[in-house]
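Okay, structure first, notes after.
Not every chain of the complex is shown here; the ones you see sit where they belong.
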Amino acid sequence: MQALLQEILDHVRPLLDQGHVAQYIPALAQVAPQQLGIAVQSLDGQLHCAGDARTPFSIQSISKVFSLVQAIGHSGEGIWDRLGYEPSGQAFNSLVQLEVEKGRPRNPFINAGALVICDINQSRYATASLSMRDFVRRLAANPRIVSDAVVAESEYQHRARNAAMAYLMQSFGNFHNDVDAVLRSYFHHCALSMSCVDVARAFAFLANSGYCPHSREQVLTPRQAQQVNAIMATSGLYDEAGNFAYRVGLPGKSGVGGGIAVVVPGRYSICVWSPALNASGNSLAGLRALELLSERMTGSVFSAVPQPAAAAVHDAL
Amino acid sequence: MQALLQEILDHVRPLLDQGHVAQYIPALAQVAPQQLGIAVQSLDGQLHCAGDARTPFSIQSISKVFSLVQAIGHSGEGIWDRLGYEPSGQAFNSLVQLEVEKGRPRNPFINAGALVICDINQSRYATASLSMRDFVRRLAANPRIVSDAVVAESEYQHRARNAAMAYLMQSFGNFHNDVDAVLRSYFHHCALSMSCVDVARAFAFLANSGYCPHSREQVLTPRQAQQVNAIMATSGLYDEAGNFAYRVGLPGKSGVGGGIAVVVPGRYSICVWSPALNASGNSLAGLRALELLSERMTGSVFSAVPQPAAAAVHDAL
């Protein structure tokens, strides 16, 4: 598998020149574009890596999955009083739909939805940022994961769009805590600095019926894990969810830091990272790498015949 | 399995009183609401039914899958020059997004997208309606399937909304044939009268890597079949695609006639039918039946552990 991963990275490396690193905050704009890594955590305990798989990057919107899981963990189905789980069909930071639908975000993976989830968590935890950081450390079995304070502060300085969303939801009664305080937490989550290895490990429980093999905790029930995967499958890649389902066919969540986390239920959790993005804000080389990986190794959840290797791994579960 | 299907139908039967039969054309408004059926076609060749599984109903939007498959069959990836495969986030018959996106429909399962697909097929076949009817007869192994002329004519009389969409796309250069002629074909497809057994059989190839076990033809390549499943998963249930992924977790396509076709890749094709609809236009009892079926038998494509029975069936493939 090591060889396959290396071969895939070599194949997609030319795409690094075609994308553009996220420009909306200076701290991210300075990231070197020529980086590319992948990590595959198999549920039989093996970890395979290639490229810059151990270089920390800003996980950005991948953190929306962790926030959602935290909220489901303490509030269960109750969170769906505040937001939905339908694809939005609009840009991740659009206010149009949010106004038309009276402050109720479509799903937890657009910014408005993630802000509501953070608002829910803010009501629960005395120190929401630390609570999240510790949660992620346990999931990834890495006690050295930190949030990059420079990135978080830079995002706060450029908070206007997210602040507009939060205030719009507050005007509809769907935001309960101080806007600035929640934004601070939100940006700390986004600024978590993790490597492909960290993210792949931290997503293992979603491929494993909600059980985290590293921390040995049942993070979610099997049904809840399946539901989070379903939401990722329909809403996890900004306005490319359909494209990702069509080309890769696996639940996933991307971030503008260039990371994409993917779940192969029952078999693998995967993270690919490359900071150069396409027009939709997804890692250009990362998308292509996952498409190849899906074709050659993992298969798609929508295909009839799992790959032989995968079946073998599955038996070993 | 027979017992399980019967048990599920008994469980959801109280919901028949809560939905409403589609009212937009008289021919559909007259359908008796107290009907409920299910058929499960296993890829090992077994067919299991319960309830009114052999009563023909109007397949309506389920026909959009057949049209799409026909178009992919003769034009392949080329069709995506004319439309996309992203979830729309809007009502199935909305013109708002269509205008903003300059006449390019989001996906083939909203009305605008299905009309473009029909326009593509119209350019290909001398008699598009007959070509479709014969195609469906082969897939379902039932030479007696017909389109209900009364329903088709009634839909044509109430064509205003679909005509508006077609003309709007024509104004953007994305509609090539005579609007009325394409609408006639479209309504003939919608008015196809099929039973749960017919539909379950006709969808078998999508669970079976594109190979139809009845007609013994490779309808699509394995990858194309997987892609059609992916589009169903993100856009197949009107504005409830997210809800269906969350609750059922399988690719599916619904129609306002009350039918829902579902694919369990590698294992089953399923059709449930009950004409009483929820507010989103999907069969109320049908949705609940599929949720139970997913929990107890088929599993979800997003869950880590397939059900034991399913695994057995899989082995037999």
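Should a chain be cited, it is by its letter among A and B, assigned in written order, with residues numbered from 1 in that chain.
Heads up, the rule we're going with is that contacts are C-beta pairs under 8 Å (C-beta built on N, C-alpha and C of every residue); 3 or more make two chains touch, one makes a residue touch a chain.
All values reported here derive from a predicted model rather than from experimental measurement.
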Given 2 visible subunits, total identical subunits the whole complex contains: 4
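Assume only the chains that are shown with their structure count from here on.
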Distance between chain centroids, defined by C-alpha means - subunit A, subunit B (Å): 31
Touching residues (chain side subunit B, partner subunit A) in the complex: 84-90, 97, 106-107, 207-209, 222-223, 225-227, 229-231, 233-235, 239-243, 245-246, 249, 251, 265-266, 300-306
